[in-house]
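The structure that follows is given in the form of structure tokens.
A single protein chain has been omitted; all remaining protein chains appear in their positions.
The block that comes next holds subunit A.
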Amino acid sequence: MSEQSKNTTAPFLEVKDLAVEYYSGGKVIHAVNGVNLTLEKGKTLGLVGETGAGKTTIAKSILRILPDVGAKVANGQISLDGQNLLSLPEHEMRKIRGNKISMIFQDPMTALNPVQTVGDQIAEAVRLHNGGNKRQAEERAEEMLKMVGISADRYYEYPHQFSGGMKQRVVIAIALACNPDLLLADEPTTALDVTIQAQVLDLIAELRQKYNTAMLLITHDMGVVATTCDDVAVIYAGNIIEYGTKEQIFDHPTHPYTIGLFAAIPSMSEDEEWLHPIEGLPPDPAALPEGCAFHPRCPYATEECKKQPIAMQITKDGHQCRCCCMEQIAKGE
């Protein structure tokens, strides 16, 4: 992946050294600390990590919908198709939102406007970006409803008349209505039950294939990653600690945190009495530990890990890992 991006001139989406800070009660919260990502057209990158690791913040920074008050992109560059998104004026950015980049939100229960008909909420995005008259936008919205498996008869209904799964379909319909080039899917299936989850994932996959949409999939579900993603970035405390293709990450997890994540998945074939969680808690983003953010929980931590941040190590096949004990771990402890 990273080899590829070195060969081609500029990747489709490139996030460079992104750092985002929140300000709350006089404290600075370091939500994202120097994230580097690349994503090619039509590919899927999975962002995996615990709650509060900064996954959603990364997505919101790309779309520039962080809250006006109390949030700031402190550093970094985000470019889409060679265009620097962070320096665009607001009215230019507005043309990109919902059009070239769109986002599927985590909680379908609250993501829809309760006093606007479902159809109008889809049509609104279409009218804003594709121009055209009201009727055309409505037709497109009806088409989108059908595409996500909802009868066009329900255009004039309100979100409270829909079930959770159907609301999520509407959210997806809104996001895909303008055929975006990049889809930011923020835990699109977390709020849904397992059968609906599969349907929604299939639906997203189908629509993406149709339009060759790139997707940044935020999740903490390794199963979802395994079925959907091409590349995976593991986030810990606002930083990528391991990055590679799905095969690299799943077959050869290298960072102690990633190893811990996989070890925490209970095996279905063996008779396990105890779960194997990673000991400890993620660090407080207002007071990150010095050195490697994971060292307080890391079984391999050395004195060196506590002193200074660990640089990203890149193996020859492009697998990236932010750990200084990689060789030791690879040898088998």
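Note that in this section contacts are C-beta pairs under 8 Å (C-beta built on N, C-alpha and C of every residue); 3 or more make two chains touch, one makes a residue touch a chain; residues count from 1.
Please note the rule applied: contacts and distances are computed from a predicted model.
Participant: Can you pick, from "ABC transporter permease", "Phosphoribosylformylglycinamidine synthase subunit PurS", "Cytochrome ubiquinol oxidase subunit I" or "4Fe-4S dicluster domain-containing protein", the UniProt protein name of the chain not displayed?
Facilitator: "ABC transporter permease"
Participant: One chain isn't shown here. Among A:Arg97, A:Arg208 or A:His319, which residue touches it?
Facilitator: A:Arg97
Participant: Identify the residue among A:Glu50, A:Asp81 or A:Glu124 that touches the chain left out of the display.
Facilitator: Touches the omitted chain: A:Glu124.
Participant: Of the listed residues A:Leu45, A:Leu112, A:Val148 or A:Cys292, which contacts the missing chain in the full complex?
Facilitator: A:Leu112
Participant: Going by the contact rule already stated, which one of A:Val28, A:Ala74, A:Leu88 or A:Ala152 would touch the omitted chain in the full complex?
Facilitator: Hidden-chain contact among the options goes to A:Ala152.
Participant: Identify the residues of subunit A touching the omitted chain, counting contacts across the whole complex.
Facilitator: Subunit A touches the missing chain through residues 63, 65, 67, 69, 90-91, 94-99, 102-103, 105, 107, 110-117, 124-125, 128-129, 152-158, 160-161, 171, 174.
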